[in-house]
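Sending over a structure as structure tokens; questions will come in a sec.
With one protein chain removed, the remaining protein chains of the complex are shown where they sit.
In order of appearance the chains are A, B, C, D, E, F and G, and numbering begins at 1 in each one.
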């Protein structure tokens, strides 16, 4: 196990059911375990099978996590453009929202946070698999926020999909495209 | 309906299950209805099908009956001689216990009440029907205590058994034998 | 038109129900309420009303769920384990806002306990024994006449508030016979249950209805979501608390000691109060008739005057918690409970003499 | 030998049970506890232990009745309506003195209510929802680690007192993943359940055993009658109250306002306390770990010092009654409850921000 | 040239439908469509009162323009019994899942059949508990993997799939019992006839009537919808044969009844 | 000349017996005697665990020198299931009344048969609820007067008597099902053979085994004990035929099971 | 001549009459005036000589009130 870090990161991942929001959060949480003493992942969703609002909160820290449930986070990643308005209140002043640009129609209303638009779905479709836009967004988040070394995520992808090579590869590719995109966006 | 009376009478009828204790009490209570504004009948018995302790409390009064459940009564009628000891504490000082003489072995322990022994079973057997000893005791009780005019009981017997003539008659006979016995005992 | 009868408490349940237009009774045998079920089996079918013996108490209570949803006045009665089995659906009845009357003839517990009387279901009756926290109005008769009367009030209040209602009696009140004036009591008009299921074409507005208890899963008009519906339920409770409190005060004026009791032990307590007053002691009684809502304010008022309290309850102590909530630490609260039973026959009961003894000890 | 894992609260139930020698799990699907049942379905059979899906929650709880009577460590888990259905037999378990663990992952009620989290079963868990008035020890974990730990303590205490025990969690604690140290916790030795049914020839004394819950009907040795048995049960309760009280005090020293919460809202409250302390407010928290027995004395002590109380509970207000009993009118008791939920997604939850707002309003 | 609608929403179907609740390829709403058509064609929808169980099959309550009661899990027949007894003119039917009806609901089911309630039950058999994530049901096939039988149902541990329609037929109080499916258009029509006959028995007062209908549950079978239909046509109908198991003649029966 | 006891208390019968609980002429204890003899003859009393239901049939718990669990009403098979699963070496059997088993207990009964629990159930059928005063049971005969059917059971209202042994036989999980009676000495012996076979199925692990036994309940039938036996021999056996309804061969079955 | 012995436990007997009904040889008949301690009519041994110790009365007695022994010559 690597040396444990000395900071706290929190992020809300949000979108509609069926988009891989919860899984992106889980990958992040499991990756964080390698570096942080305290990690929490809290999902929240409705009754509908698909298309209902859905979110998860991921926190990793070297200190006790008082509550895995928080009102607002440093970063909010919105996986469905149409939901920006719904989740805008959830970012801390001075924080950042990463939003999927496809479906995005809402205007940014608050001015106290930074908004970054990511064409995750476009990239995923260009790669031939719509379902992996969640990893594109995860990659972008990692590289823009520097939440943790990207190797930790890569490791987690291997742990998770190691036995199914094709799936592993396409997830890796999507994640790396996201990282790249983040690096370009960041500057 | 006759004119309502102006007094209170309470009696505990007790014995073992299967002896007609509850029914004797019910006949008394129904009869009392004709004369008293307030009447209560409260049975109490155990789980056993037969042979378990069993009692009922009958109260009739022209005034509100605070509790149909009372610790001790003016009169206790014990339908099984073997149970005198069990029910002796239930009579008020100055009161009376009428006890079936068959099976009676216990000595009277308290001296503050009057004990009257009645050979109810003997009489019933002599009449050819063991089961009607309860009416013999009821008759004795009525005549000794003058609890109510015996016609009220006769009326209730008619109401209750009117349609079954043979049963009515043997109950009437037993009750009258009891009355007679009481008259002789009283003096 | 009143009729005078000499009946058992369990039978008075039937007469009360009959005279207030109960349409159907659904029940399953259990001691000590069998006379209730049997009364309905004998008296209801011949009057064109429904009596049905269910296959279990889960059956009975879900039959009420259907019958109440269809707009009928329906009821059941049970005891002990049967009460335990009904808890899931009582909660559904509250959630679906379905009026009905449940008679609980209390016996001894826990478990199968005893088949004889006791007063051990106070908490589950007043606070809801099933899932999710809810309230029923609980009426506790103290005499056979009151059994008859409160059944009728019970149906009225259940319909008025669209909530199940519990009549809490006990094995002794069920067995005792007293004379009763049997008649219909008028509590005023009620709406015609426009929400009930009758088949769409029989609805006055020709619109279909849904009745369900899962408002958080499939929202029910007019409530857009779970929380707004909960708010409505909560408001209904506040309204019941405000309007439906009922109690009897007996000889409590200037008392140094006040007994609190309901059901059969309230009769025993009355006798004990009489015994005490006869000897010149200042003793009185408060008898809650509604156990929920509970007369906290009445208790509190007396507690502020500095008297002591003695709860007489045939249990290990349940009602006593409500009395304690009422006095808020201002007065001592004592208990004559199930362990104080005198044993004249099997199992025993709380006797007036024992209560009087305790009164004397406390004064 | 400890193992570190990142698991959901619902899965931690399984790991805790496995590491303390649970022999069998009997359950029926219901949201939001399905992960518990599925964990056992996957992990128990391959380890030679019993997993069985029952035909209903009535089935599950009566399977515990059998398994516990046979001397095994058995458990179930459920939620909402399933909890309602178990009430009859939980009462029988108490009466027959059968140890077992029931995990209740609370969802919204009443009725079918909502399939998501809530904290609305406090009363039925702490005071007995079934017939006849009884008590279970109720343990309320506040983290995934504590879920794992308290399951083990739960089995120990259930066996020690021969009483069913309830682990009260909620849909949020069931869903959240945290890292957990998985290992066997040693609570000391227990007897070998000499009362259990094993078949007469396997009994050490060669004598047969009876286990029943109807002591008032068919007396069970060593209790000659119903009342003597009730006395024994009552004494056991007093012993649990004396020995098993557990709670956490957080930042409560010299506080002007004390939050009281358990389960997921205790985490939310902790965050709110931190927020308040960061702004210099004197705010603390009392977290009951045993909900029954309840830390009345701890609450009373603080109330005497003159602080206010704020109960944070995802319900219409149930725990708050116990806090009120504790303060005995000496302090104001406020509630942030289910109507204060924030709605980030369907149904909403109580958020730290809302609690902090209320803290500021009250100070 | 005019247009005539040959297939659209049934008249008693509310718009927008609650169909959004179902997973892609779920066949529950297909059965709902059949029931809708039958009620309309028999012109009994106006006096119908439906009691739904708890499960995905219950979503229909928000789609139907019928009076509907949503019962406690497994207890639809208890609630339906009281409705029919109190309001004998109503057409009372229950819509239940296999878990709801013969799992947790077996007590109510057996009770209603013993009493011979004049009610109609349509049981949607998808061989698992759909709503809660595909657990073992009494109807699960041997070898079928579910959330609670990860290695497939094993007769030695979990017993054999229950044949509900055959079971229902054994009760004297049952007037009609059949099993249909909707995995082909022909079966759709056959099932519709069964359901129609079942309602007719209720109208004639002959006794309890029961129709079990097989239904695909793609997410929990871990198969694509189209493969689910193939599975029904092969594995499932060979375990659960389609057809009528009892069809009691009304007049004959009514004269026997006393 | 010596004496040899040919009939006395069974060895596993405690003295004094709980027989005082029964009404005169109740045949429940006669069935208890048969079970005692079978357990002794098969030498399995030492590892037997009996689960009794709630009702008069449960009084036997205080008479038997066996480990006995007194279950919740109708749930003996749930509790028995857990005992057998956790302790497969034990001989687990339930003693239940007809009301307990197929009335309130139908859910547990059906569940156990679907799962094919390796348990034996002896159901005492006295066609009513004895303990509570003789109410209608699912087994009550048409026309029979009970405390809750004062004019006799009417098929139109309360349905038809349920045939539990035949019903049990329809489940694949059931290895053995029979109905006996004790109204003649010959039937006593026949019933004893049934009960023995039932326990043997459990020992062989073939599946669930079930024996229904008719029993007289004089006070609730409002007949003298001797007339009760006549009623059994005439009316009751003509409604409830005696005999074996299923006797599954073990070896064949076990090989089919997977 | 009697080949067996019948002992009736009068505490247990509840006067049901099954023993009389099932004794094909008429050894046991219900009395008219002999009562048990609980008040039930008791059977009496009308003709004990006929008893062949078949044991049926004991088996059919629901109240465990009859013990039957067979005489064995040895």
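We take it that a contact is a pair of C-beta atoms (placed from the backbone, for glycine too) under 8 Å apart; a residue touches a chain by one contact, two chains touch by 3 or more.
Bear in mind the structure is a predicted one, so any value in this text is a computation, not a measurement.
Only one residue from E:93, E:129, E:188 or E:221 touches the chain missing from this view: E:188.
Interface with the hidden chain, as seen from chain E, comprises residues 1-9, 13, 17, 19-20, 22-30, 33, 182, 185, 188, 218, 224-226, 229.
We take it that only the chains that are shown with their structure count from here on.
If you compare D-E with B-C, the chain pair joined by more contacting C-beta pairs is B-C.
With centres set at the average Cα position, the gap from chain A to chain F is 63 Å. Chain C and chain G have Cα centroids lying 54 Å from one another. Centroids built from CA atoms put chain F at 39 Å from chain D.
In chain C, the residues that reach two or more other chains under the touch definition are 55-56, 58, 81, 88-89, 92, 96, 112, 115-116, 212-214, 217, 347. Residues of chain G in contact with at least two other chains: none.
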